[in-house]
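Heads up, one of the protein chains got dropped from this complex, but the rest are sitting where they should.
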Amino acid sequence: MARITRDEVLHVARLARLELSDDEVSKFQEQLSDILEAVSKVAELDLADVPPTAHPLAIENAWADDVPRPCLPLDEVFANAPDRDGDYFRTPPA
Amino acid sequence: MTVDTLRLTAEETNGLLTRKEASSDEIYRAYLEAIDARDEELHAFLHVCDDDPGEGIPIAVKDVIGTRGIPTTAGSKILESYVPVYDATVIERCRARGLRVIGKTNTDEFAMGSSTENSSFGPSRNPWDPSRVPGGSGGGSAAAVSGGLAPWALGSDTGGSIKQPAALCGHVGLRPTYGTVSRFGVVAFASSLDQVGPVAKSVRDCAFLYSVIAGRDENDSTTVDVPAVELPRNHDLKGLRIGVPTEMNDDAPGIEPGVRDAVRKAIELAESLGASVDECSLPLSVEYGVACYYLVAPAEASANLARYDGVRFGLREDGADFREMVMKTRDVGFGDEPKRRIMIGTYALSSGYYDAYYGTAQRVRTAIKREHDALFERFDVLVSPTSPTVAFPLGAKIDDPVAMYMNDVLTIPSCMAGLPGLNVPCGLSEGLPVGLQLIGPQFGENTLFRAGHALERALGFDVVPERLR
Partner (left out) sequence: MSTWEPVIGLEIHVQLKTETKMFCRCRNGFGGEPNTQTCPVCLGFPGALPVPNRRAIEETIKLGLALDCEIAERAVFHRKNYFYPDLPKAYQISQYDEPLCSHGKLAVPTPDGEPVIGITRAHLEEDAAKNIHVAASGRIRGATATLVDFNRGGTPLVEIVTEPDIHDSETAKRFLQLLRQTVVELGLSDAELEKGSMRFDVNVSVRPAGSDELRTRTELKNMNSFNFAAKGIEREIARQIRVYEEGGTVEQETLHFDPAHEESPPMRSKEEAQDYRYFPEPDLVPVHPPEDLVDRFRTEIGELPGARIRRIADTLSFYDADVLVTGGLDRLWSAVVDAGADPKEAANVLANQFVATGTDVSAVDAGELAKLVQARAEIPRAAFDEALAKVGEAGFSADPYLAQKVVADASELDPVIDRIIEANAGQAAQYRGGKHGLLGFFVGQVMKETGGKADPRVVNERVRAKLG
């Protein structure tokens, strides 16, 4: 199995919104390659006829009736907010 | 009166209360004093509550479990300042029974690890030997119970985070059947694997705490009603059919001789208590379980940890625009292990790789589940060591992620299959505890409690660390 390239590390880091220093890119390239090599073992099996399992529990139709419940008071909505502007959350411009 | 926090089980501590030999406050204070005395060394707690309300006995809570008004960091810098505005369902259920939160216990960051060395706030230490790890990710809860800082605790288990620390610290821990305990309010790592469970000194304590927290929760779509919990009283194992998967015992990867011998003796003892014992095989589960787990869990984690974006809670680093702010926040806030797993998971889900990695891992998961299901047509429980090794020294594996992952090789397969597992301490190797893993069929907790209780009695293992007796 091919090792993960530097560009691939940067690509997944961007997708996952992780800013990495050059040193980190090198370190993770090494470690992620080792991990991918280990997990690539799954490809050894012939599982074409085996269905995927997304969930170990075979249940379905877990839902709730359409009946309102109380919302959070504003002081709790914003209790942990890093930046608040009036009754809005504020972030740098998107 | 003095409360022997090192030795008393939760059941015995509660006895002091019901017999009015000690008040709830006296008991609470006794544990606070134990924390004062020993937590500087063990670092089991990230936060200690001076006086949590309630009429019952204390409980320690792993710091991934949300507690209203009490800091909940999940062992991560990114949540260092986070104080939940709501209780997790398991906390509500504990409070309804009068249990008082004595503190929040240390964990690998977002429960990702096997030693607590991935905690942003420094590792916990093993009460049997403080130069060694207590296991992980629930090493804080394990150290707290083993070190007499709490009568019992709540942990969470994704691939072994309750069972493995219990093994390394010499006490009891249950990872329940997936779907029996609510995850609502618990900081998510891997949603299809995470389960909250009890950490205790005895199997009966474990069974009781499980009965408190288990059952369908309307706030968690993946929970179900559970069979009534029976507190075990049996002394024998007559009629119990025990399966011994060879790949997880004598042939287990990296198994230490002392661990193998202690588990063998426990199995012989089970036979002498009336159980029938037979060898069996889980070839695919052991061979491919770890690889499967390290694709499924990181994939789910990559999405679960995406909400830490500096907008509504948690750490925020400055940035010129939204994107830069998010990237800096996550760079500074996450440690290496979450970063590694987020990247592996992102990679496994990304276009062009999904089928080869995540898709294939889901099929392997089906195969693992089927392999276990087939064995439970012949056996009531499967047994193996919980960890192939005893507690290892701090720093021994921290630079080798794959070696660290292999430490979970025996706990992971049944987690992938959604099955319950119980750790019961079964002896010492080189003066350190060895854990016996009992795996049951889906919803087979009562069977595990019966088997675990009889063995625990017969083994007579002293859960108080030798150096603290």
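Labels A and B are assigned to the chains in the order they are written; within every chain, residues are numbered from 1.
Note that in this section a contact is a pair of C-beta atoms (placed from the backbone, for glycine too) under 8 Å apart; a residue touches a chain by one contact, two chains touch by 3 or more.
All of these numbers come straight from a predicted model, not from anything done at the bench.
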item	value
Residues of chain B in contact with the chain not shown	66, 72, 74, 79, 82, 84-86, 88, 183-188, 190-192, 218-222, 299-300, 302-303, 306-307, 309, 311-313, 322-323, 326, 346, 349-351, 354, 358
Residues belonging to chain A that touch the chain removed from view	11, 14-15, 17, 54-55, 57, 59-69, 71-72, 74, 77-78, 85-94
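Note that only the chains that are shown with their structure count from here on.
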item	value
Averaged-CA centre spacing for the pair chain B and chain A, given as whole angstrom	22
Complex contacts: residues of chain A adjacent to chain B	4, 8-9, 11-13, 15-20, 24, 28, 31-32, 34-36, 38-45, 47, 50-57, 59, 62-64, 72, 76, 79-83, 89, 91-94
Footprint of chain A on chain B - complex, ascending	81-83, 85, 178-179, 192, 218, 221-222, 224, 284, 287-288, 290-292, 294-295, 302, 306, 309-316, 318-328, 330-331, 334, 339-340, 342-344, 346-348, 350, 356-357, 359-367, 369, 401-402, 405, 416-418
